[in-house]
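Up next is subunit A:
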Amino acid sequence: MSSFLSASIGRKFLMSITGLFLISFLCIHLTLNLFLTFDDTGTLFNLAANFMATNPFIRIMEPLLALGFIIHIIWSGWITLENMRARPQKYAYGDQLLSWWAPAKNMFILGFMVLIFLIIHISNFWIKMKLTGDPLLKDVVVDGVEMHNAYALVSNLFLSRWYDLLYVAGGILIGLHISHGFWSAFQTIGFSNQIWLKRLKFLAIAIGIVFAAGFSYIPLYFMIKF
Partner candidate 1 sequence: MADIILNKIYVKVWRQNSPKAKGRFETYQVENVSQGTSFLEMIDILNDKLIREGKDPIAFDHDCREGICGMCSMYVNGHAHGPDTEVTTCQLHMRKFSEGQTIVVEPWRAAAFPVIKDVMVDRTAFEKIQQAGGYVSVNTGGVPDGNVILIGQDDAEEAMDAAACIGCGACVATCKNSSAMLFVAAKVSQLAKLPQGKIEAKKRAKAMVAKMDELGFGSCTNTGGCELACPKSISIAHIARLNREYLSAKLSD
Partner candidate 2 sequence: MSDLNSKIPSGPIAEKWTNHKAKIKVVSPANKRKLDVIVVGTGLAGASAAASLAELGYNVTAFCYQDSPRRAHSIAAQGGINAAKNYQNDNDSVYRLFYDTIKGGDYRAREANVHRLAEVSPNIIDQCVAQGVPFAREYGGTLSNRSFGGVLVSRTFYARGQTGQQLLLGAYSALNRQIHEGTVKMYTRHEMLDLVVVEGKARGVIVRDMVSGEIKRFGAHAVVLATGGYGNVFFLSTNAMGCNASASWVAYKKGAFFANPCYVQIHPTCIPVHGSQQSKLTLMSESLRNDGRVWVPARKEDAEKLRKGEINPNDIADENRDFYLERRYPSYGNLVPRDVASRAAKERCDAGFGVNKEGMAVFLDFKYAIQRLGKDTIAKRYGNLFQMYEKITDVDPYKEPMQIYPAIHYTMGGTWVDYNLMTSIPGLYSLGEANFSDHGANRLGASALMQGLADGYFVLPYTIGDYLGSEIMTPRISTNLPEFEAAEKAVMTKLEMLFNIKGKTPVDHFHKKLGAILWDHVGMSRNEAGLKQAIDEIKKLRKEFYADLLVPGELKNVNPELEKAGRMADFLELGELLARDALNRKESCGGHFREESATEEGEAKRDDENFAYVAAWEYKGVDTEPALHKEELVFETIALTQRSYK
């Protein structure tokens, strides 16, 4: 097994599995976050956030998610390093086949930028909610249950136009990353052929657009509305 995880295809397999896992997490994350825009009182979002914080299944998944992120990040660094070593001397004229911005060519850079965004994002919310706390988070009572006022924390942050723009950028970066990552993951685990390759590529772009649009919509909503 160890030889498998260090073999080129094994490494990529791990990237794919963790990537798909992270995409499934993002689906839930996006759905919940969109509650921010359905109810301006914040009750709906607070309920959802509380559900996520207390549901035992989600509690179990949380460290797994973290592990998924860590593996995805470390392995990407390893693969990238090895890949750079495979071409010690670069071309003078560069590579003219795909446009310079094509996500397929820039997955590491896109991933790195997503990581930076992720760190900011975590320090904005997760750290405050789970570790340090924040005055804005003072408990509210919904249907007789006491819970953090997560909505207050979020809506307050999105009052800053800079943060709004940052989050729009973050959404687009994730969308671009996934527009390649999604089909690439299926390709790597071997679930693809001449026909499915086209379908998966189409699906990847569609999902990428959904994520980019969905995650950008939230800050834009706050930007325009408040």
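Descriptive notes on the structure:
One rule holds in what follows: a contact is a pair of C-beta atoms (placed from the backbone, for glycine too) under 8 Å apart; a residue touches a chain by one contact, two chains touch by 3 or more; residues count from 1.
These made the cut because all candidates are chains of the complex that A comes from, given by their letters.
Treat the numbers as computed from the prediction; the structure is a model and nothing was measured.
What touches subunit A in this complex, out of the candidates 1 or 2, is 1. Those residues of subunit A whose C-beta lies close enough to touch candidate 1 in the complex are 4, 7-13, 79, 82-83, 85-98, 102, 104-105, 107, 180, 183-184, 186-194, 197.
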